[in-house]
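Every protein chain except one is present and positioned as in the full complex.
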Amino acid sequence: MTLHARRETRLWLAQRVSAAVLAICVIVHLITIIYATRGGLSAEEILARTRGSTGWLAFYVLFVLAVAVHVPIGLRTIAIEWLGWTGLTRDWLLAAFGVVLIVMGFSAAAAVFL
Amino acid sequence: MRVNSIHARHYSARRRPAYVAFLVHRLSGVALALFLPIHFWALGQALRAEAEFEGFLRWTDSPMLKAAEWTLVLLLAAHAGGGLRLLALEFLPWRQWQQSLLAVAAAFTIVMGLAFALAL
Partner (left out) sequence: MSMLRVSVWRGTEEGNYVDYDVPRQTSQTILDVVTYIQRKLEPTLAYRYACRVGMCGSCAMTVNGVARWTCRTHVSAVAGEGGRLQIAPLANLPVIRDLATDMREFFNKWTRAKGYFKGSRTRHDDFAAVIPTSTQARALQAGIECIGCGVCYASCDVVGWRADYLGPAALNRAWTLLNDVRDDSNSERVRAVSGDAGCHSCHTHISCTERCPKHIAPTASIAGLKRATVNATLKGRV
């Protein structure tokens, strides 16, 4: 039972820390989205504001990384409790999903902010 | 009532606020986890071509998509509200009022949902 004490504690802590980071990122994101959609900005106008903005790029890179940590750990708990999924394949698959999220998230951020 | 297995017992714990909070938090999390790759993909599709992005933005103007967006914002606000409640329960010294944090989390969800709805 205590075999995985270090792993379990670290995963739990990573989940909470990424949650705290996401709490801030999400609020900022929602406010900016509401602001952007409210004025009925066109694509050109939106992209004119976002392109070349290193500040916003950095923000979304952080956002994507926090998501890539938070989502797989969350899904892991569900996999254990509700799907009864045991074994390392589960963790490898979830880690792979995390990598997928990073790749897709970075390319989306690049498309909008680079 | 005839049942063959003892596992058919039902627990009224299911209706408790804390359990509902947990369920909303977990299910909204799953929904968001499924939605996120689509969200990233759609944005990635915008690429460098404004025209394509413009076309995409106009497509997102449809009422059906607006409803979907609103649902997603609601899910996000619900998940975040529930998450903040959990962080408070776990990291702050235990007090009775923490149990009514659920109300705060719910309020937060509604506020965000309304704000988004008004912005549409």
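As written, the chains take the letters A and B, and residue 1 is the first residue of each chain.
One rule holds for everything that comes next: a residue touches a chain if its C-beta (ideal position, glycine included) is under 8 Å from a C-beta of that chain, and two chains touch if they have at least 3 such contacts.
Only a predicted model underlies this, so the values are computations on that prediction, with no experimental measurement involved.
Peer 1: What residues on subunit B make contact with the chain left out of this view?
Peer 2: 1-7, 9-13, 16, 18-19, 22, 86, 89-91, 94, 99
Peer 1: Hey, which subunit A residues sit against the chain that's not shown?
Peer 2: Output for subunit A: 1-6, 8-13, 77, 80-82.
Following the convention adopted for this analysis, only the chains that are shown with their structure count from here on.
Peer 1: When the centre of a chain is set as the mean of its C-alpha atoms, what distance in Å lies between subunit A and subunit B?
Peer 2: 15
Peer 1: Which of the residues in subunit A end up touching subunit B in this complex?
Peer 2: Per the touch definition, subunit A meets subunit B at residues 16, 19-20, 22-23, 26-27, 30, 33-34, 37-38, 42-44, 46-47, 67, 71, 74-75, 78, 100-101, 104-105, 107-108, 111-112.
Peer 1: Quick one: in the complex, what on subunit B touches subunit A?
Peer 2: 26, 29-30, 32-33, 36-37, 39-41, 43-48, 50-51, 53-54, 56-57, 73, 76-77, 80, 83-84, 86-87, 90-91, 112, 115-116, 119-120
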